[in-house]
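Since the structure comes first, as structure tokens, the remarks are kept for the end.
All protein chains but one are shown at their positions in the complex.
Chain nomenclature is as follows: A and B, assigned in order of appearance, with residue numbering initiated at 1 for each chain independently.
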Amino acid sequence: MGTLLDVKNLNTRFYTQDGVVNAVNDVSFTLDEGETLAVVGESGSGKSVTMLSVMRLIASPPGRITSGEIMFDGRDLLKLDDDEIRQIRGNRIAMIFQDPMTSLNPVLTINQQISEVLQLHLGMDKAAAKRRAIELLEKVNIPEAARRVDDYPHQFSGGMRQRVMIAMMLAANPQLLIADEPTTALDVTISAQILDLVKRLKKEVGMAVIWITHDLGVVAGMADRVIVMYAGRIVEQAPVGELYASPRHPYALGLLKSIPRLDEIRKEKLEPIEGLPPDLINYPTGCPFAPRCPYAIQKCLEERPPLAPTTSTKHLSACWRWQDVKR
Amino acid sequence: MASQVSQPQAATSGAASSQDTLVSIRGLKKYFPITKGIIFQRHVGDIKAVDGLSFDIKKGETLGMVGESGCGKSTTGRAILQLHKPTAGEVLFRDNGQMVDLVKMKGEDLRKMRRRIQMIFQDPYASLNPRMTVGNIIAEPLEVHGILKGKAAQERVQELLQVVGLNPYFVNRYPHEFSGGQRQRIGVARALAVNPDFIVCDEPISALDVSIQAQVINLLEDLQAQFDLTYLFISHDLSAVRHISDRVAVMYLGWIVELADRDTMYRNPLHPYTKALLSAVPIPDPAIEAKRERIILTGDVPSPARPPAGCRFHTRCPIAQKGLCDVQVPEFRNVGNNHFVACHLVPDGAG
Partner (left out) sequence: MAVAQGVRPTGQGAWVPQATSRRSRFIDGWRRFSRHKLAVLGLFIVGAWIVCGLFAPWIAPYSYRENNLAVSQQLPSAEHWLGTDRLGRDQLSRLIWAARTALIVAPFAVTVSFALGLIFGSLAGYLGGWVEGIIMRVADVLLAFPGLLFALLLSVTLKPRLVSMMEASSVLKDLVRSGYAELIIVILALSVVGWPGLARLVRAQVLSSKNSLYIEAARASGVNTWRVIRQHILPNILAPIIVVLSMSLGGAVVAESGLSFLGLGVEPPIPSWGNMIYENASNGLWRTANAPYLVWAPGAIVSLLVFAFSFIGDGLNEALNPQIGEGSR
């Protein structure tokens, strides 16, 4: 399978009153056609900003992509002009956002919003677009699609709205879907419906998916490969099985150990990661995780560990002591 | 609107109302009126947020309460604290060996009882007054109950900050200067200030990051052991509830549909909704996830303003029987071993 997306040394900064926020730092990763890549990390770790950078959706000011290269299907997205990037957005790369309330326009019907995409990108006429819109809604399991297509977003529940968003991005047959925590705001049973739907559609359509989440459970069921972010950096990157079986970064290990699991015997005590993530303005010189890291040594505070291969070339970790990190 | 019946209850649920019962809820209902009109408001219906709950909470235990958004968990918590006056029912609380009904209490009596019952809120950002310093926030309950004043109160505040793992130096800071996890600790310190017996924890970890959630859960557990606290722990995170609770209640659309011991509930769930809920929780292990059978519920949760007739779950239930479940309200009953279920298709003795 060919490489679809190749991001190299991406850096994104926000220039704010308080100083420069180092939101994304030297992020590099690749994505194959048809692959599902999960991005995990805690709030503020740069997951959204990284993907917004890929879509060239960083508001400027205050934000700016200061360096890097984003090769999509052989072209550097950072070198495209506004018209060219708009052609790619929504057409070849689609994105679903966290909040199903705000990502649909409240004053347009569902039909108007889906048809707009179809007319714009595929040049369909009005009637054909509506027929296709109904088909798409059926595909994402909206009951009575033909009737509900003329409803407004507020007449739909949160889970249904998220399904409409998915229908909308399916409209243009994209090669890459970026989903930014699409189920975080939803209930477990509704979220299970959506996950199920995306898995099925992925098989049918064959698109690649980048799935942003902070739920390690969701990742386990969805992804082929996982990226763990911390303080705007990738700290670990591995095939999904390996990450869970033998994480090689203390942060990933800490995350896995800190969550209570339904399938294991109940622990007497949870093992939290103590402390807080660093300030992205006064970015630490050493390993950004060092102040919270149980493995930290003097070197960790002084020198920043690069993201480097560990047991295999597919399993990368940014930790000086990856060999000692064990489940 | 079809005539709706609230849930019929077995005489008592959970532990039999015995000496070790601290809180006892009987037939609790909370309806929010739906009104229309600008100047003169007409009553056009009710949101039946909580519709006839009965359960007991034993001294020193943690009762977990789970369910989907809008099923009435927070409303239950608030109704227990009388922050919402219940539409019907009793909230009995043990005071000097006697059970007193909080619903009947008013004014000064109720205010005095509040010292014994505290609450921790879901949103650590909105539940702290942005214009008060942390010191004043935590000292307020001490002052209003006339426990400590001035310097003594400030000393106690510093002590409490230490108890919840914050630096006592922070007394003069404002809430916005703290992270979510730290703010939640401030909320915990405020609840602890007056030495309560019972704390309603309304989703205390939902707004926090995974790595921080464990910190707060551990803190709550430590404090429980240290101060002999009783918790009602509300959450939609089934894994966290399993970790912290002794018994668990599952809510659906204003009802408790199942109530059992933690281990019983997770090992042997009886209600089809509980089964679906448990199977929907993703497990952080790819090998297990690949093999797992999911029960995917179809459709959405119905509106509490127009709950379905019969069993409220029948519209989404994979095993619902026509002519029974959509007509008759299932009784919430003990099916053995203090395992309570509201489902027609669970036989007696299944517990």
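Assorted remarks:
Here is the rule we go by: a residue touches a chain if its C-beta (ideal position, glycine included) is under 8 Å from a C-beta of that chain, and two chains touch if they have at least 3 such contacts.
Only a predicted model underlies this, so the values are computations on that prediction, with no experimental measurement involved.
Which of B:Met119, B:Ile244 or B:Val301 touches the hidden chain is settled by the complete complex: it is B:Met119. For the options B:Lys59, B:His145, B:Lys275 or B:Arg306, the residue in contact with the chain missing from this view is B:His145. In the complete complex, the hidden chain is touched by one of B:Arg42, B:His176 or B:Lys291, namely B:His176. The missing chain, though absent from the display, is touched by one residue of A:Thr3, A:Ser28 or A:Ser43; that residue is A:Ser43. Summary of contacts with the chain left out: across B:Arg26, B:Lys48, B:Lys73 or B:Arg190, the touching residue is B:Arg190.
Here one chain is not drawn; of B:Ser69, B:Thr133, B:Gln224 or B:Gln328, the residue touching it is B:Thr133.
Although one chain is not shown, part of chain B still touches it, namely residues 38-41, 78, 81, 83, 111-112, 114-115, 118-119, 121, 123, 125-133, 140-141, 144-145, 167, 169-174, 176-181, 187, 190-191, 193-194, 207-209, 212.
Here is the rule we use: only the chains that are shown with their structure count from here on.
Partner chain A is touched in their complex by these residues of chain B: 68-69, 179, 181, 209-215, 217-218, 221, 236, 238-240, 242-243, 262, 266, 276-278, 280-290, 292, 294, 296-301. Within the complex formed with chain B, the chain A residues making contact are 42-43, 141, 143, 157, 159-160, 187-193, 195-196, 214-221, 240-241, 244, 254-256, 258-263, 266-267, 269-274, 276.
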